[in-house]
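One structure, as structure tokens, below. Some questions next.
Then we have chain A:
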Amino acid sequence: MSKRVLIVDDALFMRTMLRDIFTTAGWQVIAEAETGEQAITAYHEQQPDLVTMDLVMPEMGGIEALQAILRDAPDAAIVVCSALGQKSLILDAINSGAKDFIVKPFQSAQVLEVVERVISES
Partner candidate 1 sequence: MKQLLPFKVGYETYALPLIEVQEVVENQIVHPFPGAPAIIAGAIAFHGRIVPVVNLSLLLDFPVGKIGPRLIVLINKRGPVALGVDQVRTVINLEINQTNQMQNRIERNYIDDVINWDGEMISLFALDQLQNELQSLCEQRGN
Partner candidate 2 sequence: MEIDKFRDMFLAEAAEHLESMVDILMQLDLDPQDQDGIDALFREAHSIKGMAATMEHAETTKLSHHLENRLDICRKLGRISGVEIDWLLEATDLFKLLLDDIRNNHEERCVASFIATSPKETGTSTTLDSPQRKDPLSSEGEGLLVQLQLKATVAAPGPRFLVLLKTLSKFGTIIESTPSTDELLQGNVPDQLFVRLLSDTPQEQIKQQLLRYSELQEITFPGKINKPVKSLSKSPADKTVRISTELLDHFINLTGELITNRYQLQNALKEKNWQELDDGVGQLKRLVKNLHHQVLKVRMVSLEGLTGRLSRTVHDLSRSLAKEIQLKVEGAEIELDRAIVEELTDPLVHMVRNAVDHGIESRGTVSIKAWRERDQILIQVADDGRGIDPEKIRQKALDKGFLNPSQAQTIRDYDLFQLLCRPGFSTAQEVSQTSGRGVGMDVVKTAVEHIGGILLIDSAPGEGARITLKVPLSLAIIRVLIVECNGAKMAMPISRVIQTAEIAPEEVQSSGKQLMINYHDERLPLISLRKILKYSKNVALDPIPLVITEVLGRKIGLVVDQLVGQQEVYVQRLPAPFDQIRGCSGGTILGDGQIIFLLDLQSLFERRRG
């Protein structure tokens, strides 16, 4: 059965790109969320195998959403996505329980390496 992923990003471009990478690799994108709140709801409804979470979003940021999801689902596999200049955000995210991270701009192989590794460990 293909793995189910929830993509969280406020930018349509990034979501499209990630969707493309995942579907090409045989994953099933079960939902996309534009905001932290949407992400939390979508997580509860869909119980995905993995979440990619943009860290910088308007209103509720990625770290807050991540913490909210982990509060109810401590084992949630969440990979955070961030621009290169936001290392301290990434550090915070990992410290908060993110399983791994991807640095934008993405390369397909790099994204897949990270998510496959996280899935195999969880």
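Per the selection procedure, all candidates are chains of the complex that A comes from, given by their letters.
Points worth noting:
We adopt the following convention: a residue touches a chain if its C-beta (ideal position, glycine included) is under 8 Å from a C-beta of that chain, and two chains touch if they have at least 3 such contacts; residues count from 1.
What you see is a predicted model, and the numbers here were worked out from it, not measured in a lab.
Checked against 1 or 2, the single candidate touching chain A in this complex is 2. Interface of chain A with candidate 2 (complex): residues 72, 74, 84, 87-88, 90-92, 94-95, 99-101, 103, 113, 117, 120-121.
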